[in-house]
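A protein chain is absent from this complex, but the other protein chains hold their places.
Going in written order, the chains are labelled A and B, and every chain counts its residues from 1.
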Amino acid sequence: MAGFFHDNLSYFLSGISVGGQYALIAIGYTMVYGILRLINFAHGDVFMIAGLVMVYLSASLPFTLSIPLVIIATVLLGFVIERVAYRPLRSAPRMSVMISAIGVSYLLQNAALYFTGGLAKVYPSIPGLSDTVVIWDATTKIVTLVTPFLTIALVAVLTLLIKHTKIGMAMRAVSRDFETSQLMGIRINSVISITFVIGSLLAAVASLLYFTNYASVTPVSGSMPGLKAFVAAVFGGIGSIPGAVIGGFIIGICENIIRGGASIFGIPGTGWTTFSDAFTFAFLIVILVVKPTGLFGEKAVDKV
Amino acid sequence: MKRILFIALAIAALLVPLSAGGSSEDGTTVRIGVFEPASGDNGAGGKQETLGIQYAQSLTPTVEIGGTVYDVELVLADNESSNDRAATAASMLVNEDVSVVLGSYGSGVSIAGSDIFRAAGVPAIGVTCTNPQVTEGNTHYFRICFLDPFQGTVLAAYAYNTLGARTAYCLAKLGDDYSSGLVNYFVEEFEALGGKCIMETFPDGNSDFTSYIANARNGGAEVFFSPTSTEAAQLIIDQSSSQGLTIPLLAGDTWDSNVILQAAKGKDVDITVTTFYPEGANQDFDNGFKEWVNADSTRLANNGGDDTVAAVTAMGYDAYNFALQAIRNAGSTDPADVMEAIWTTEIDGVTGHIELESVNGDAVRNTVYVKHCNTETGAWDALPAVVVGE
Partner (left out) sequence: MDSAYRKRLIAIWIGIAAVYLAVLLLDMTLRPTSMLLTVLKKGAIYSLVAVSMNLLNGFTGLFSLGQAGFMLIGAYTYAILTMPGDVKTSESVYKYYECFITFDTGVFIGLVAAGLMAALFAFLIGWPVLRLKSDYLAIATLGFAEIIRAIFQWDVLGPVTNGANLLRSYIDLTRVTLPFTDIPFPPTLFVFMVSGICILIIVLLINSSYGRAFKAIRDDETAAEAMGINLFRSKELSFVISSFFAGISGALLAMFQYTVQAQQFKSMMTYEILLIVVIGGIGSISGSCIASFLYITLSEWWLRGLDMGTFLGISAPSLFRSGFRKLVFSVIIMVIVLFFSRGIMGDKELSIPRMRAAFARAAKRMRKEAAG
């Protein structure tokens, strides 16, 4: 067993690292969905924009300045998107809001395409995170090791926030029953804004980690991680933060195992890797059909 | 009210361009279409190839046909490195009355645009698209570079004989005719020599190559062959360095780009590529081009931020001059005449002598240049060129 892990450690390391990054993005999805019942299709693109902002800022500023600025810019972007594209449609049918989300995603991608000229931008290497280390004969970047711990730490803070603060209580109330909490005097709009702010903040952190690992940003860099993170959120039970985290890790690890399938299990064939993305979706459909509430989802009354 | 406004806008929009259609030829202009990607996976390479064409045009902006001096106008169409966008970009070009089309960087888009040029009767000259399917079985697509069966064979022989590798890991991009084609010819030759190959593909939009790198290591590969686009190449280089993969990375002409040099600089990687033209082979061309690129910040940005001379730029330069010679030989700007004349056109370009064989219209080339990346200086070191059939 130890030998098996030793031989395949690099797959697990990649899986855990990318899983942690998915988890951070997934929290943004799951919180927004929990409150607004909206799949925020633009979330993955917010993550991509955070990467691009970092590329441009770090060209002229030191990291001590550019990293906080990236986080602030991303938070602002998330806030503005909610304000401009989702809030006016609050009383519209759910389909309209989702279409608006798709529109925002399209807009962000095209804006990125225009400003980058369609070329991949090389992400700066952040000293400390980008260095390589050797653990148990597997070579990897430090960021791979940092990611899971940082993810868990952030989630712990977030859970405390939600459990023990007033605003956290308001969030829980709104996600439980939108209208009643409004009647109880909770300011829905500010709760929703804060949800988007937290989601974008975590997306910015995820983008720092993700692009340090995979150092190139293109206009479509955000869409696949975004979709996978959404699947992770569904798997964990939408609305549940620990669920999203566990979902993220599981998806990240599975995806890398599939890519390494031929080598790990000694099954030859070239077809494996074709399905590394499709697997995620197959997984999603199985969950939706078998257990739509996910791992930790509440058995919510369907509010259709 | 909104709806009426909307319909009115729609009708207005319908009427505008009827007046603003394509500008007509005034009789002393010859148009050359540039069918190159400016965005997407191959955007970086496409831009460099376009620069070569533009540089050549800046040196020779006119052509004399039958005693009249014609101005040469370049019509650029971005095919976005995508096969479905290629079709519309190609029809836009033929609609602009071009006499001949140059391009594209990337074999897939060339194949996708090919039938549109065929239907319109416009000849096309492939500059660096190396997949055989581009010219095979048609009479309107030509090419001035070598082909993948040739390049793949040379690479395989290089890996087996020079690097002494017996197991090769080959990574192609799913659905990319260039990389899957080249991998295929590489594998054929490598296995014929007695080596063993592990073949894998990665899907579009993939940015995590660590598992593929682990597969290569676990499979006992001694050389990592991945003729991908430069976008994927950046990631592969970065991740193989951070994963401590020390076996040589081997690739084809796409990797001959300053993008690769920038990605590899200061990293622990061993990169060897085959290409069309080594910088320094023609000093006049190199110096002239560098001066021209440095004169304009947009050009510099399109060249990847420095003044390295990419092989595709030299090829683009030759392609332009080749097309001009063909137009001169044809004595007409009519696409059909140009198509006829291309078969027998010959020039001495900066990348060597160019003439086409008479079956598919491919260039007769027997030299592949080999370069090795110097990770300290961030420049290419020329290795001895491989000449086949001498």
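Keep this in mind: a residue touches a chain if its C-beta (ideal position, glycine included) is under 8 Å from a C-beta of that chain, and two chains touch if they have at least 3 such contacts.
No experiment lies behind these values; they were computed from the predicted model shown.
Touch with the chain omitted from the figure is made, among A:159, A:182 or A:274, by A:274. Checked against the full complex, the one of A:31, A:48, A:104 or A:171 touching the unshown chain is A:104. Along subunit B, the points of touch with the absent chain fall at residues 1-4, 6-7, 10, 13-14, 16-17, 20, 22, 38-39, 76, 78, 82-84, 87-88, 91-92, 94-95, 108, 111-112, 114-116, 119-120, 133, 136-137, 174-177, 180-181, 184, 201, 203-204, 298. Residues of subunit A in touch with the missing chain: 37-39, 84-85, 88-89, 92, 94-96, 98-100, 102-107, 109-111, 113-115, 117-118, 223, 227, 230-231, 234, 269-271, 274-275, 277-278, 280-282, 284-285, 288-289, 292, 302, 304.
By definition in this document, only the chains that are shown with their structure count from here on.
One finds 36 Å separating the Cα centroids of subunit A and subunit B. Across the interface of their complex, subunit B is touched by residues 7-8, 10-11, 13-14, 18, 113, 117-120, 122, 130, 132, 134, 139-141, 213-216, 218, 220-221, 223-224, 255-256, 259-260, 262-263, 270, 272-274, 276-277 of subunit A.
Against subunit A, the residues of subunit B that register as touching in their complex are 38-40, 43-44, 47, 80, 174, 198-203, 205-208, 210-215, 217-219, 230-231, 234-235, 238-239, 241-244, 262-263, 301.
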